[in-house]
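Only a single protein chain was left out; the remaining protein chains are all shown in position.
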Amino acid sequence: MGQNLFANYGEAVSAILFCIGFTNLLLQTNLIKKIIGLNIMDSAIYLFLAEKGYIAGRVAPIVVDNVTSTKAYINPIPSGLVLTGIVVSVSVTALMLSLTIRLYTRYHTLDLDEISTQLKREGK
Amino acid sequence: MSRKKTAEEYQKTFAFRFFRWLSGEKDPYIGKVEMQPQKEYQPDQEAALRHEKEHDAIMDKVYDTEHNKWLYRFHRLYQATSILFCLFLIALLLVTISYLPPNGTVTRPVNNEVAERYIEKGLEETGAVNIVAGMILDYRAFDTLGESHVLFVATITVLILLRLNKTEKDEAEVSDRRFEPKNDAILQLVATFLVPVIIIFGIYIILNGHLGPGGGFSGGAVIGAGLVLYLNAFGFKKTERFFTEKTYKWVCFFSLSFYCLAKSYSFYTGANKLHSVIPKGTPGAILSSGLILPLNIAVGLVVACTIYAFYAMFRKGGF
Partner (left out) sequence: MTAFQIILMGLLIICAVSVSFSKNLLNSILIYMSFSLVMSMLWICLESPDLAITEAAVGAGITSVLFFVTLKKIHAIDASEPEKEEEKENE
């Protein structure tokens, strides 16, 4: 066990959030809750990345008064990566929700166990 | 000239019998082997019913998920294992995190020369005050192009999954608003005041993407949210006056191809060490930072259209 666990509380919280989302994904049988779990996992990863780029005592990377020294701003790279990720995650969510609607119109349930039972009953 | 044979005479000849045998019209065993008389096939109703019943009974027994002891045990084992696995994963991640360099310090390996270069030269090379906008739309613009295409492809996939034809669409629209009050006065009045404000705020975010926090993605999402509010208040009839599939097609086509062409130009000039004719402008002015402002507008248009299209397709399967 290293000594930086309490200094890295942000990363620790993101790890816990990731595992909560993963447990949701494993244990919930409702499709909508599974999708929410996946979104929570997404957010945990973004939190981890943003914590990586954060430097205490510095401000956001928006240039004020032409100060371009590296001592003044936090790391801009994780912000850019997470910005990409958030927008991709919303399209992934829309895709999953539309698949859920299709499954519901076919099987009239959101429970994954019942869907698979009905599938096997039909002999597929 | 030979004499014509009668039919009876011909049937007695060897050639006639040979050709009949050859073409299979005559069964050589008929009358010589013991045979059962043939009859038409009739399905056995009882056997079929019995078979179906047995099949159902087996299926009920196999998929009787509530009384199946083994399935119940497997579910319990699955739940226990997954909780244990997640606890183990938490412990593993926390141990790993405890060895990472402490939070908020400069000496972390993430803060390397790439970030320093972006901060030091970003203002000078891209002209954008917001270094993140300069990074994602100038240094890493190819990334953002892929992201816009991800949105476009997601819209197409949702359209494939949820598309309804004309009559189904009308039915869906009727049943969609069945449980809602039509033309709700409070909602419409609030929307009349709020929608212009929301859309102007979105436009402000897009146009100020290089000067402050914001940019194409967030501004586009705000404009999309404003359009969704307008749609909820006034219904599809009003929105279809200015936004249909054709609008979506042309807006996305022009935005994405403009993005491609603009970045191709800057890649070409950058790779061949040519002088780009696009002026950088003074940092801080609204018309500055070269291509970042038009690219922000293109991305914002794509995102706004995509979000409205998602909502419309979820509501009635088409837009």
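Think of it as A and B in the order they're written, each chain with its own count starting at 1.
In the analysis below, a residue touches a chain if its C-beta (ideal position, glycine included) is under 8 Å from a C-beta of that chain, and two chains touch if they have at least 3 such contacts.
Just so it is clear, the structure is predicted and the values come from calculations on it, not from any experiment.
Chemist: Can you work out which residue in B:Phe236, B:Tyr265 or B:Phe314 touches the chain that's missing from view?
Modeler: B:Phe314
Chemist: Would you write out the residues of subunit B that touch the absent chain, in ascending order?
Modeler: Residues touching the hidden chain, for subunit B, are 130, 132-133, 175-176, 178-179, 205, 212-215, 217-218, 221-222, 224-225, 228, 307, 310-311, 314-315.
Chemist: Suppose we count only contacts with the excluded chain; which residues of subunit A make the list?
Modeler: Residues of subunit A in contact with the hidden chain: 9-10, 13, 16-17, 20-21, 23-24, 27-30, 32-33, 35-37, 39-40, 43, 46-47, 50-51, 53-54, 58-60, 62, 74, 78-79, 82-83, 86-87, 90, 93-94, 97, 100-101, 104-105, 108-111, 114.
Just so we're on the same page, only the chains that are shown with their structure count from here on.
Chemist: For subunit A and subunit B, what's the span in angstrom between their mean Cα positions?
Modeler: The separation of the two C-alpha centroids amounts to 18 Å.
Chemist: Under the definition above, what is the set of subunit A residues touching subunit B in their complex?
Modeler: Per the stated touch rule, the residues are 1-5, 7-12, 15-16, 18-19, 22-23, 26-27, 51-57, 60-63, 66, 68-70, 72-73, 75-80, 83-84, 86-88, 90-92, 94-95, 97-99, 101-102, 113, 117, 120-121.
Chemist: Contact residues on subunit B for subunit A in the complex?
Modeler: 59, 63, 65, 79, 82-83, 85-87, 89-90, 93-95, 97-106, 108, 110-111, 114-116, 118-124, 129-132, 135-136, 140, 143-144, 147, 150-151, 154-155, 157-158, 161-162, 212-213, 215, 217, 221, 283, 303, 306, 310, 313-314
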